[in-house]
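First the structure, which I've put down as structure tokens, then a few questions once you've had a look.
A single protein chain has been omitted; all remaining protein chains appear in their positions.
== chain A ==
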């Protein structure tokens, strides 16, 4: 099993080793120790490899992940799993700003809290946060699911498109064009599946409220001017 000690080897060595993997390689379980908040750890993975990072990471950990499983046994800095395509990223601690931003697929699980702008402009990624999320989360979110077991900060889902948001706790305020919506059976089913995939077993989907777009901002209408 390849082990990269970032106090001894360079970040570039780690990322190049990950990029050099090809279909059928046997070394598919990487360990990273002493990350010390380094930026861009395990970015650009495009094989079904697992990476366990022991410690806290800096900016853009696991960015653009396509098929890998990255676990951070610590907290993650800004932009974790940004633009993920597929695969799984798990943060055992907290995540900083814009976790999962612009993600197109895959699953991001944050076991602690996430800061502001979690899931900003998400485009198909599924994000499950065990704790709370900060302000302006799911801003302009286009597709995918954001599930929050704790509370949400100000302006949740501002200028939301078709992403679905499920919050179990309180919502400090909803952003423009974001409204609470009915939980129908298909939403319960989808949420049940997401919770299961994120390792949440003690919470029932019926405890959540669903939020989505009122779709008033899709086309300009002078009667909605106040909402822009």
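The working rule: a residue touches a chain if its C-beta (ideal position, glycine included) is under 8 Å from a C-beta of that chain, and two chains touch if they have at least 3 such contacts; residues count from 1.
Convention: contacts and distances are computed from a predicted model.
Here one chain is missing from view; checked against "Glutamine amidotransferase", "Acetolactate synthase", "ABC transporter permease" or "Putative solute-binding transport protein", UniProt names that protein "Glutamine amidotransferase". Across A:115, A:156 or A:198, the residue that sits in touch with the chain not pictured is A:115.
The chain omitted from view is touched by exactly one of A:37, A:150 or A:169, namely A:37.
For chain A, the residues touching the absent chain in the complete assembly are 36-38, 56, 58-59, 75, 77-78, 94, 96-97, 115-116, 134-135.
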